[in-house]
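All protein chains but one are shown at their positions in the complex.
Right after this comes chain A.
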Amino acid sequence: MAAHSTRNWAGLAFLGFLFVSVAAVSNVEDQVGGFFKSGHTNNWAVLVCTSRFWFNYRHIANTLSVYRSVKRLGIPDSQIILMLADDMACNPRNPRPATVFNNANQHINVYGDDVEVDYRGYEVTVENFIRVLTGRLPPSTPRSKRLLTDDRSNVLVYMTGHGGEGFLKFQDAEEISNVELADAFQQMWQKNRYHELLFMIDTCQAVSMYHKFYSPNVIGIGSAQVGEDSLSHHVDPSIGVYIIDRYTYYLLEFLETVRPDSKKTLADLFRVCPKRVCVSTPGVRTDLFTRDPGSVLITDFFGSVRNVEITTETVTLQRNDTPQTCR
């Protein structure tokens, strides 16, 4: 049977069980068929904070906000590559050790109870990031630090840090350009490493980072236009830092309302941070994407669906009568 019947459907089926029993069979198949239209079977997320130092607390909070959301919506730690260039939770300057907050009210501790950071501190480099995306890691790399995606994987790539037109700074030493990033995505496509890819970036002049993309099935979302700064949202006077960036603050506010069974679509996601509250102008690029964003669920990227393929054929399993010998 259909493993993922919606709540509405369950209620309806319960009420008119006998009456619609014959028709229901074909209805289920329609519903299920519609369910698989996204065409992916697994979800992955690559979440990157590229800046270190205490005064960049907000970038860690940004990344952990998205981490919290994707984890809550079902992507397990094993399918999240979390790259954090600095450790704010354990920074000696943090008056609230082992926490990172997204809001001065300190309602949500985005650091959470169990956070699995895959690449941290000085491991967050452009090289490691590209290698993770393209899968060209040394054989000794543990599975938990690999992006083990295939051609049915939907990948969310979220980045934040300090950037400029056409680049994003990593640590204080190097930067990734938009061309390098576009080429990395193309390699992923050529190596069948994704089915669809949602690229989201919160940095100054963010949209310049997706301008060079040319691989299919990629959506780009940036927090600020070229020439615009992406701004922080507010200060937490008890911690003494700018605590989160505007775009991600409203993104998290939106994602907090999303549940695994939510019907919200990417079109809703595009509207999370209007210029009125964001100050900068977020941008979206959908020309490489084949589906209509209005019909693509948020959970296709931010959640993890456990779709089951239904086959109408009967599979007969042969009984193996060969005696097992034990020597």
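Following the convention adopted for this analysis, contacts are C-beta pairs under 8 Å (C-beta built on N, C-alpha and C of every residue); 3 or more make two chains touch, one makes a residue touch a chain; residues count from 1.
Convention: contacts and distances are computed from a predicted model.
*Asks:* When you check the chain that is not on display against UniProt, which of "Glycosylphosphatidylinositol anchor attachment 1 protein-like", "Dynactin subunit 4", "Superoxide dismutase" or "CBN-FBXB-72 protein" does it turn out to be?
*Replies:* UniProt lists the chain that is not shown as "Glycosylphosphatidylinositol anchor attachment 1 protein-like".
*Asks:* Touching the absent chain in the whole complex: find that residue among A:112, A:240, A:260 or A:293.
*Replies:* Of the candidates A:112, A:240, A:260 or A:293, A:240 is in touch with the missing chain.
*Asks:* Kindly state which of the options A:54, A:254 or A:270 is in contact with the chain not pictured.
*Replies:* A:54
*Asks:* Kindly note down the residues of chain A that lie in touch with the hidden chain.
*Replies:* 53-55, 90-95, 97, 235, 237-242
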